[in-house]
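Excerpt of the complex: some chains, original placement.
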Amino acid sequence: MKVKVSRKEHFNAAHRLYNPEWSDQENERVFGKCANPNFHGHNYDLVVSLTGEPDPATGYVYDMKKLSDVIRHNVIRKFDHKNLNLDTEYFRNLNPTAENIAIVIWRILREQIESKFDLKITLYETERNFVEYPAS
Amino acid sequence: MKVKVSRKEHFNAAHRLYNPEWSDQENERVFGKCANPNFHGHNYDLVVSLTGEPDPATGYVYDMKKLSDVIRHNVIRKFDHKNLNLDTEYFRNLNPTAENIAIVIWRILREQIESKFDLKITLYETERNFVEYPAS
Amino acid sequence: MKVKVSRKEHFNAAHRLYNPEWSDQENERVFGKCANPNFHGHNYDLVVSLTGEPDPATGYVYDMKKLSDVIRHNVIRKFDHKNLNLDTEYFRNLNPTAENIAIVIWRILREQIESKFDLKITLYETERNFVEYPAS
């Protein structure tokens, strides 16, 4: 009788996409305007989903207030109003595509959420572009 | 060649979260402001999803007008503008968390929808908190 | 060179609509299911708009972080997860229609916001029903 519960949070950040092993021309050819050396930015919407059995005593799979606190302390505090490339340790050597940001957030939260819960990340870079990890 | 079809409906209801076996202090410790004895409320958005093969004669998996009628007659009529704790039979002895409301709605509709269709409930308690049952 | 700046906040509350001078039948005739004696509830979205000149030193008409704090301290803290009829002083003798809630919030905030700023309240009771005060 498993239920999936989801909490939406958001953060606003700057980033640029580029591969340091490539020339500027190659980066612009592949990443287009996303390679702008002076950065651009997004309002990221983050949905964190946990799957598990509701606790008979509470009716909760997981306390959404607690999940919100876990996300804010471990993710939002580190990413909100930051430059993902310059201000975070995670994207020093990793391109901050939506795919990679979702994988990084999953790894951060997987250490905070007990293993009996399945964990899934959905990240909206814009209303029109979004990613899910893991995929299924 | 299975297709999943979904219909969104909504209802507005009051509720409170509490466990009658616990003290008021314990309820407030666990459920916080959701335990307010005078209730609070939500605009619930309900998505009902059926999975099946499209009928070759109609191109429909299920007539969305009929699905809307089934949801309204069996769920919305009972929950809309109600106090879930006081006005419905379902939550006399069951805490009306989003998880439990979704499971209750699934059980109500499972009896109305032919078994050849998979049935899934997604319930938004707020724009930021939502649950899915069954989980996969 | 006046600019209108707006901040959206939200609160979840229970309420019922009724006129204590009327019979139950009359209340049900006028307010329908909104008169349910056991209450129902909503996720209210509240937009607070201030109009004024941008400060040349900051480029702000009003600091949105400060406006958010003012709204949370004076409105959200009092209304969120409350029963508007039973838990607040404002609706002891005033029917908590969207119209009246908007007027009450305007009066609360008018005392907090310097008079040089025009103040306007938009309150969404549901996605489909909303009110604005003052009207223009």
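Letters A, B and C name the chains as they come in the text, with residue numbers starting at 1 for each one.
Please note the rule applied: contacts are C-beta pairs under 8 Å (C-beta built on N, C-alpha and C of every residue); 3 or more make two chains touch, one makes a residue touch a chain.
Keep in mind that this is a model prediction, so the values were computed, not measured.
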item: Given 3 placed chains, full-complex copy number; value: 6
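As a working rule, only the chains that are shown with their structure count from here on.
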item: Arrangement of touching chains [line / ring / star / complete / other]; value: line
item: Rotation, 0 to 180 degrees and nearest 5, that superposes subunit B on copy subunit C via CA atoms; value: 180
item: Fraction-based call for subunit B against subunit A, same above half, different below; value: different
item: Top chain pair, ranked by how many C-beta pairs fall in contact; value: B-C
item: Separation of subunit A from subunit C, taking each centre as the mean of its C-alpha atoms, in whole Å; value: 34
item: Centre-to-centre distance between subunit B and subunit A (centres being mean Cα positions), rounded to whole Å; value: 28
item: Subunit A residues counted as touching two or more neighbouring chains; value: none
item: Of subunit B, residues touching subunit A in the complex; value: 17, 19, 30-32, 94-100, 102-103, 127-136
item: Touching residues (chain side subunit A, partner subunit B) in the complex; value: 1-9, 51, 54, 57-61, 63-65, 118
item: Touching residues on subunit C, where the partner in the complex is subunit B; value: 10, 12-15, 33-34, 36, 38-43, 80-83, 86-87, 126-127
